[in-house]
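Note that one protein chain is taken out, while the other chains of the complex remain in position.
Chain nomenclature is as follows: A, B and C, assigned in order of appearance, with residue numbering initiated at 1 for each chain independently.
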Amino acid sequence: MLREFAAEREWEPFHTPKNLAMAVSGEAGELAAELQWSTPEESNELDAAARERVADEMADVLHYLVRMADVLDIDLIAAAMDKLARNRERFPVGEPETRRARPRR
Amino acid sequence: MLREFAAEREWEPFHTPKNLAMAVSGEAGELAAELQWSTPEESNELDAAARERVADEMADVLHYLVRMADVLDIDLIAAAMDKLARNRERFPVGEPETRRARPRR
Amino acid sequence: MLREFAAEREWEPFHTPKNLAMAVSGEAGELAAELQWSTPEESNELDAAARERVADEMADVLHYLVRMADVLDIDLIAAAMDKLARNRERFPVGEPETRRARPRR
Partner (left out) sequence: MLREFAAEREWEPFHTPKNLAMAVSGEAGELAAELQWSTPEESNELDAAARERVADEMADVLHYLVRMADVLDIDLIAAAMDKLARNRERFPVGEPETRRARPRR
């Protein structure tokens, strides 16, 4: 649907992976901006209007991410599953380090 | 799976919407960094190693985005479909403005 | 100094405003990542190692921002003073709205 959306509007020339990575980054910045002055606790109790703004920004991030995967012919779900499998090995359950550790990149 | 992954490692207390929005933003920054010195054309012709690094960063963005949707109980696919419907109206096909216009936020 | 640093290494062709904006964004993402799992309170009491990592990422953001200003021939200090003047008018001191309001973009 996103491919068709772009094609119908003749936006394909703009949708290079580089440009789409910038767009993902821009939308992620807007998502962060929505919650920048909230406490972590407040971010758990958003009112309806804030929730909708947040959902909207999340949708924008997903759009550009999926469109980027399409342009690059990357299977995003497979990539996510593969990364999860590696993260399981990197952070073994029950290991003191994993338990104590805060998740790090 | 991501919910279970976090629970097993006792990372749930860190996964507030605010913190996850920062994580999405951090991973989106890493994704941008992968392509920052490429030309748009080069970003269309990544070699296998670069493609894998890019796919990896895209997976990280998706993980945190999906985990954030889970924590907020937001239906991410519904939000994306809803936003797409509004974008269709905002940028009508064939309108001179849409055709000429570069996509803007 | 940053101009010379880039010229000596023959990196000037890569330093377009677009690429430098991506680099600012990438480094800002790394800065966010440093504090993503901290509480706001903890971020006020960083230990020496964390402070150094944060200072390092802040330096990276500043480098690319200043380099971008140089390439665009934008007077960054003047731009910042100008924006501050406008923000003073936008958020008048003592107005109930400003006082109650959380800063928003």
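Note that contacts are C-beta pairs under 8 Å (C-beta built on N, C-alpha and C of every residue); 3 or more make two chains touch, one makes a residue touch a chain.
Not measured: the values here are computed from a predicted model.
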Neighbouring shown chains of the undisplayed chain, as defined at the top: A, B, C
Residue of A:2, A:28 or A:69 in touch with the missing chain, whole complex considered: A:28
Hidden partner interface residues of chain A, rising order: 14, 19, 22-23, 25-30, 32-33, 35-37
Touching residues on chain C - with respect to the absent chain: 1-2, 5, 8-11, 14, 16-19, 21-22, 24-32, 34-35, 38-44, 46, 51, 54-56, 58-63, 65-66, 68-69, 71-72, 74, 76, 79-80, 82-84, 87-88, 91, 93, 98-99, 102-103, 105
Touching residues (missing chain, whole complex) on chain B: 18, 21-22, 25-26, 28-29, 32-33, 37, 39-40, 102-105
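Everything below uses one rule, namely that only the chains that are shown with their structure count from here on.
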Separation of chain A from chain B, taking each centre as the mean of its C-alpha atoms, in whole Å: 3
Chain centre separation (chain A, chain C; CA means) in Å: 22
Chain A: positions in contact with at least two other chains: 18, 21-22, 25-26, 28-29, 32, 39-40, 102-103, 105
